[in-house]
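To keep things clear, I will list the structure first and then write my remarks on it.
For this view, one protein chain was removed and the others were kept in their places.
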């Protein structure tokens, strides 16, 4: 089965304001990770945002950046990404994917 | 490991026609859920759409709305969302994600 030969990897989806997207792209470049960027997107924060202010509002231009990394690369990436998101009020979530043409996603 | 400290949540992706996206956004606001909206997107329905008509065609402007909710919030959200999608010919799918900066996604 072709599906059995796909490679388990991690997809990281990041939502950040457009003005800070370049910081995220630069970080991904430092880690040797490619990305796909969807911009602009719009959004709205959750009610009850615990940090006491809204990240998103309907007028803001957000960017979604998607990257797929080898499972072993997730932790080093998060070590750099999470502090950046903290400073830039961005969010991220990780999910499991099975990748075709996996060589494309493997770092040197 | 940072990855071990991420919080399991549910991502809901909704595709609906642009004219009905406001209804979905209003519903998410009622539930206190933030969202990210990607618009416009285009799409085409499956052949064999069982409801006897096409939801999508190549000319239609669709919207994709992504929200991430706590697992316990999924069921109440679906109770409101599914009837709305039924009326508006929208579709949705749910997947597991692990969230960084989880406090952002927690409702009051």
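What to note about this one:
Per-chain numbering from 1; labels A and B assigned in written order.
Methods note: contacts are C-beta pairs under 8 Å (C-beta built on N, C-alpha and C of every residue); 3 or more make two chains touch, one makes a residue touch a chain.
Bear in mind the structure is a predicted one, so any value in this text is a computation, not a measurement.
Looking at A:9, A:27 or A:81, the residue that reaches the missing chain in the full complex is A:9. Residues 1-3, 6, 9, 11, 25, 28-29, 32-39, 68, 95-101, 103-108 are the ones on chain A that touch the missing chain.
Contact between chain B and the absent chain runs through residues 13, 15, 38, 41-51, 55-56, 62, 64, 74-75, 78-79, 81-82, 85-86, 90-96.
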